[in-house]
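Only a single protein chain was left out; the remaining protein chains are all shown in position.
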Amino acid sequence: MEKLKDALNFSDFSKAERIGLIIFSVFLLTFPWIGAGSFTTTVMIQFLLFSLFGMGWNTIGGYGGQVELGKAQYVGIGSYTVALMMVWWKVPFWVSMPIGILIAVGYSFIIGYPLFRLKGHYFAIATICTSLVLKDIFDNWNLVGAAKGIELPIHDHPDFLYMQFKSDTYYYYFIMALFYIGLFYMNWFRKSKLGYQLRMIKDDENAAESLGIDIRWCKIKAYSIASAFVAVGGGFMAVYNLYIDPASTMELSLSIKIALMAMLGGAASLWGPIIGAAFLVPLDRFLGSWLGGQKGLTGIDFMIYAGLIMIVSAYQPRGIWGIIEQFRKRGH
Amino acid sequence: MSFLTVENIVKDFGGLVANNNISFAIEEGEIIGLIGPNGAGKTTLFNCIVGYHRPDSGKVTFREKDITGFKPFETNRAGIGRTFQIMKVTTGMTVLENVMVGSFCRTNDRNTARGEALHVLGDLALDAVKDYYINELPIAIQRKVGLARALATKPALLMLDEVASGLNPTEIEEVVELLRRLNSAKKITLFLIEHIMEMVMKVSQRVIVLDYGEKIAEGLPADIVKNENVIKAYLGEKYAQGL
Amino acid sequence: MKIRNVAVFSLVLFLSLLVASPAVFSAEKEVKIGVLYPLSGALATIGRDLQRAAELTADIINNKAPGVDIPMAQWGGIPNLGGAKIKLIFKDHRGEPDRGADLAKSLILDDKVVGLMGAYNSAVTKTVSAVAERYGIPMINDSSTSPDLTERGFKWFWRTTPHDNYFNRDLFELLKGLTEGKVKGVKAVPKKDLQNLAYACENTEWGSSVAKSIEGYAKEYGFTITKGLLYNANAPDLTSEAKALVAAKPAAMLFAAYLSDSLLMIRTLKGMKAQTKFFWGQDAGFEMADFAKTLGADINGVLTRTVFIDKITRVKKVAGQVNALYKKKYGDDLTGATARSVVGVQAWAYVLNKAASTDPKAIQKACNEINIPATDLVMPWAGVKFDAKGQNVLGRGLIGQYQKTADGKISLEIVYPFDLATANFIYPFPGWK
Amino acid sequence: MLIADALLQGILMGLLFALVSLGLTVIFGVMDIVNFAHGEFLMLGMYSVYWANFFFHIDPLIALPVSAVVGALLGLASYYWFIKYLLRGPAIAQLFGTFGLMLFLQYFAMFLFSADYRMIDKGLLVGKSLSVGPFIFDWTKLAAGILSLVAFAVVYYFLHKTKTGKALQATSLNKEAASYMGIRTDRMNAIAWAIGGGTVGMAGGLLVNFYYAYPMVGILFVMIAFACVALGGFGSIKGVFFAGLLVGILEMIFPVFGHLIGSDFLGPHFKFTVVYLAYFIIVVVRPQGLFGWKN
Partner (left out) sequence: MLKVSEIEVRYSGIPIIHNVSLVVNDGELITVVGANGAGKSTLLKTIAGALHTSKGTIHFGNEEIQGLSTPEIVRRGITYVPEARLIFGPLTVEENLEIGAYIVNDAAQKKNNLDYVYHLFPRLADRKKQPGGTLSGGEQQMLAIGRGLMSNPKLLMLDEPSLGLMPKLVDEMLGAVAKLRGAGKTILLVEQNVRESLELADRGYVLQTGRTILEGTGNELLNTESIRKAFLGL
C-alpha cells in the first residue's frame, strides 16, 4: 500500500513537470479520438513501446550507470516465450507473458553474475557479445523456427485472451496501460532503496561498498528489473506484429536504439527515456516514411537522424532532460 | 576477546610491503589514533580491515567474529563504518540522499531511512545543506557529509581517514568536539588515521604508530611523543629536541 | 520560467510531429496500390530495381505503349474502372518486418489503397500479409518465394511467382535429365557421377527453407546430400564454409545467397580452385546483373535458377518489347526479380479490370477466378491462375547458365526447361579462368 | 591436414582482423574512446581503392596508399570536427556520439555511392591463388596478411622508436604526466586518430581485393574488431595482434572441429558465435583482457 502511494506520488517534482505530465496524459488518453491517422497511431505505439524499453534500460544503464548494450536479447526472450507458447500449446497471452518475464529474469541472473565482474568498456562489449551469441543460437535452432522465425496464428475474431484485435486502438490502449505501469513503477523505483543504492554506485563505487551495499548484487537486481521491462515489451511485439524472427527482435541495432533513446532523453531521470523516445521514434518513422523511398535522396533521412544524435551527444551530453535539470538546479 | 583484534596482518603489493606483520587490539568505546608518515601503510591497514584489500596473511576479528577477507559491504553490515580521505565530488545525489543511502543499510523503508538521515544531519548541524549537491559545498562540509553518511549506517566501530585534513584550527576544534560527543553519547568506538598531531593528541586515548609498513609503537599519546622510534621515524629529532 | 519554456516547447514539437501525418491527396479516377519494397538498407539496390520495373509497368498500363503486343498496353488505364489510372504508392520497409507492418497499416487506413503488393523479403511479406489479412485487403505478392507464405490459409493473399519448391524441383529435374541424356549438348551422365550434392544456404527465413526443400527433393529423386550448410548472411569471411563444401567433394554445389554472399562465395571458391561438376544458385544474388558484371569470365558455367532471362526475348516477343522499354529507360536488362515485379503490377491491373470495382470482396473474387493467358506475360509461364491457397499454379522456373561468348562477354543462356534451351549445356564445369 | 590448413587460413584472416582492430586500440589507448565509426573508416578505405581502380584503372595494390591517406584524413577530420567536442562529455555520450558518426558515414556513403555491392574485378592479384604442397592460398589474402604484418611493424616501430611515437605512448600511459613533459596531448590525440584511420583505411584497401564494398560493410568487421580489442586488453598493441590471430584461427578451426566430430550443429554458422563466446569467457576470467595493463 505504502509502495503504491509512493508510486503514484509525483509531489517532489516541480509544478511545471506535474502540469506537463497531466497534459501529456490527457493527450495520450484522447489520442485515438483526434483522428491523426493510422500511421501516426503506429508511431505512437512504437513511441510507448520504446519508452517502456527505455525505462527498463534506465534502471541499470541510467541509475546504475552501467553501459548496457544487450537489451535486445530480452526483447527476444519475451517475444519468443509468448509466440512459442501460443503456437505450441495455445497458451493465452496473459499466462505466457508473465512466464516470459520469469524466464528473462532467470536468464538475467545467470548471465548477470559473470557479467558484473566486468567494468567499463569490457562490460559494454561483453553485453553486446552475449546478445549476439543468443541471437546466433536462435538463428540456428530449428525447434524455435531458426531464422525463419515464428508466425502467430491470426484469429478471426478479436480475442482478448490472446490479445488479437483488428484495430490498433486496442493495442494502443494496452501498450499505454503498460507504459503507465512502467512509469509508476519507475516513479517508485527511483525512490526505493535499490534506486538510491544504484545512484550511489554510479557516483562512487568505493563509497557505496563502505555503506553496506553489495555492488554486484545490486547491479544484478537492477539488470534483471531492466530485463523484465524489456521482456514485457517483447511479448507485446509478438502479439502486435504476429511474426517474430531473431533478426527483428535480437539485433544489435535494437539494443543500441533502446539505450540511445534513454541516453539522449537523459539517463537517470524519470522523464529521460520518454523524452528520448518522443524525440527519436517519430523522427525515425516520419523521416523514413517521407524520405525513405524518394529517389536521389537515399540515406538522407538517416543522415538527419544521425546528425541530430551527433549534435546532442557533442553539445548536450547529458541529454535533453539534462538541460532542464540544469535550469532547475539554478533555481535553487 | 577484544572488540577489534588485528593479528599479524601482512599485505604485499607486488614486492612493496605495505603492511608487515601488524597486530593490535581495540576495546569497545575507545578512541584510537593511527599515525605515521604518508605512505607508511595506514590507509592500507584500514583497507585490510574494512575489506578493500584482502590481507596476504593474518586475521581480523570483530566482535568475536572472524571478518578476514570480508567484502567492504559485509564488514559494514557487521558494524564497521568508514570515511574516506578524499570524498569523490559527485553531482548525482544531494546531501540528504547521500546520507539516506547510509540509513538504507539498516532499513528497507524509505520513510524510516529519510527520518534517520534527517536525524543524523540534524545531529551534525547539516540540515541547512541537505538539498545541496556535494560539489557545491566547501571541503569541511564535504568531510562532515562523509561522516554523516558513515554514521547513518549505525556503526559500532567508525574508522576515520584523515577527517581533519584541510580544515582550519576552528574547524578542527569542532571536529574534535563532535568526535568526543559521538564516542560518549553514541558509544561508537573510533579508530582514526590522522596527520595533524595536535588533533591526535587531543582526541585519542591511545595511539598506534606505523612506519614503513610496520608497527613501531603503541601507547598513550603522552608516551608516544617521547618514544625514540617514533621521533626518529616520524616526528624528527628536532621535534623531540624542541619538546 | 525557463523550465516551463523548454517543457512546453518540447511538448509542442512532439505534438506537431505527430499530428502532421503524411498528406493524403486524392485525384480523380485513380486506383491506389500500395507497394512495399526495401528501398534503403542492405537490399536497397534490388529494391530500387523492383520499384523501377513496377513503375514502368504502371506507365505502360496508364499511358499506353504501342510497341508492346499485349492488350494491357493499349488500355490507357483500367477499362472496366472507367479508365482509372493505377497509382503505385511506394513505401520503404528497410527489410524490417515491424516497419513493414506499420507501413501496410498506413497504406490501408491513411492512403486507402485498394490493395498491396510486395514486399520482396519473405519475413516482411509475412507481417505485411498478416496486416492485409486482418483488414481484409487483398495483397498480391510478386516476388517472395518462401513456400510457407501460401501455406497459411490466408484469404487475402495471392502469389504470382512460383515458389522455391518449384525451383528446387526444376533443379532435380535437370539432374534427372542429365542422367537420361535429355539435356541439350550433353550425353547421358552416369547417375553415380552426380550422386553426391552439397549445399550452402544463408541462414535466413528464405535460405533455410530452400535448404529444407533441397533435402526433401534429394530424397525423392534419389540423390545424397553429403554436406548441408547454413551460414550467417553477410559474413565477413566464407573461407571455412567454402572449405567444408570442397572437402565434401560433391558433384554439384548448390547455393541460396543474396548478392553480397554469392560474390564472396564464388571468389572464395575460385581462390581454392574448387572442383565440381557444376554450381547452381537459387536466384537472388546469382541472377543479378551485378553478379555477372563483377565476376565476369569467372562464372563461365555457373547455373542459376531464375524466372526470366533476356534470352526469353527470342522465344517471347512481349518479353522482348518490355525489356527494350526497360533497357531504354534504365540501361539494364530485366532480371528474374524485376520481371516478376512487372507481372505483379500486371496481375493487379487484370484483377482490377476483372473485378470492375475497388471493393475488396469483388477483388477477392476476381483474384480467385483470374486466368491471365500465357501470351500476355513477359514470363515463360503458362499463365496466372491461383489455386485455393493463393498460389499461381501456372508459373514455372528457368535454369540459366552463364556462358562465355565468342567476344569474351558473359551471357546467360537457358538450359532448362529443355524445350526452351537456347544453348548447349556446358558440362562439367570448365574450371576457373 | 584439415587442421593445419585451417590454422594457416586462420592466421591470414587473423592478421587482417588484427589490422582492422589496430587503429581502434590505438585510439582507445590514447583517449579511452570506443569508436563505433571505426568500421566506416574501413568502408571508405575500401571505396577509395575501388574508385581509384574503377576510374583511373590503378591496380588495387598500388592504390593502397590512397586508402591509408583517405583513412588518416578521415580520422583527423573526425577528431578536429567532432570527437574533440565529444571529449567534454561522459563516456556514454562518447559512445553514442561515435555511434551517430557511424550512422552518418554509412548513409552518407549510401547517398554518394548508392547501396550497390562493389567488388574489384581487375587487379594484379585478384582471383589468383598460390599452391604450396597441399595448401592453396588466395594471393589477395596472402598479400593482405603480409602487408598487415608490415603495417604492424611500421606502427610498432613508430610507437617505440620515434620521438613522436614515444610521446604518443606516454600520452596513452598517462595523459597528465605527458603534458608535464611538454607533450601537446591534443596533437597526440589527433595523431592517434590519424593512425587509427590510416591503418583501418589500409585494411579496407586490402580487404576490397577480395571482399565487396557497400555502405554497411563496416559493422560486420567492427564487431569482430571490438572483440579483438577487448580480448587483447584495451590499448594494447601486442594484445590486439594476438587477439586478432586468435579470432582468425578460432573462426577457421571451429568449423573444422565440428566437421571432424561429425556434428552439423557445430558448423560454420557458429564460427563467430564462438568468437563472442570466447571473448565473454576470457574476459570474465581475466577482466583486463589478455595483455591489458590499464584499469
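Read from first to last, the chains carry the letters A, B, C and D; within each, the first residue is number 1.
Here, contacts are C-beta pairs under 8 Å (C-beta built on N, C-alpha and C of every residue); 3 or more make two chains touch, one makes a residue touch a chain.
None of these values were measured; they are calculated from a predicted model.
Shown chains touched by the hidden one, complex as a whole: B, D.
Only one of B:89, B:118 or B:178 touches the chain withheld from this view, namely B:89. The hidden chain makes contact, of the residues D:84, D:128 or D:166, with D:166. In the full complex, subunit B contacts the hidden chain through residues 15-16, 37-40, 89, 135-139, 162, 165-169, 195-198, 201, 211-212, 225, 232-233, 235-236, 238-239, 242-243. Listed here are the subunit D residues that touch the chain not shown: 163, 166-167, 169-170, 173-174, 176-185, 293.
By definition in this document, only the chains that are shown with their structure count from here on.
Distances from each chain's CA mean to the overall CA mean are smallest for chain A.
Judged by contacting C-beta pairs, the busier of the interfaces A-D and C-D is A-D. Centre-to-centre separation between subunit A and subunit C, using Cα means, comes to 36 Å.
Residues of subunit A in contact with at least two other chains: 136, 139-140, 298-299, 301-302. The touch graph of the protein chains shown belongs to none of the named shapes. Interface note: chains touch in the pairs A-B, A-C, A-D, C-D. Against subunit C, the residues of subunit D that register as touching in their complex are 2, 5-6, 9, 13, 110, 114-119, 121, 127, 129, 131, 136-138, 140-141, 210-212, 214, 216, 220-221, 224, 251-252, 254-256, 259, 264, 267-269, 271-272.
Subunit A contributes residues 2, 6, 191-193, 196-197, 199-200, 202-204, 206-215, 268, 329, 332 to its touches with subunit B in the complex. Every residue of subunit B that touches subunit A in the complex is listed here, in rising order: 50-52, 71-73, 76-77, 81-82, 84, 87-88, 90, 92-93, 97-98, 100-102, 104-105, 108-111, 113, 131-133, 146, 149-150, 152-153.
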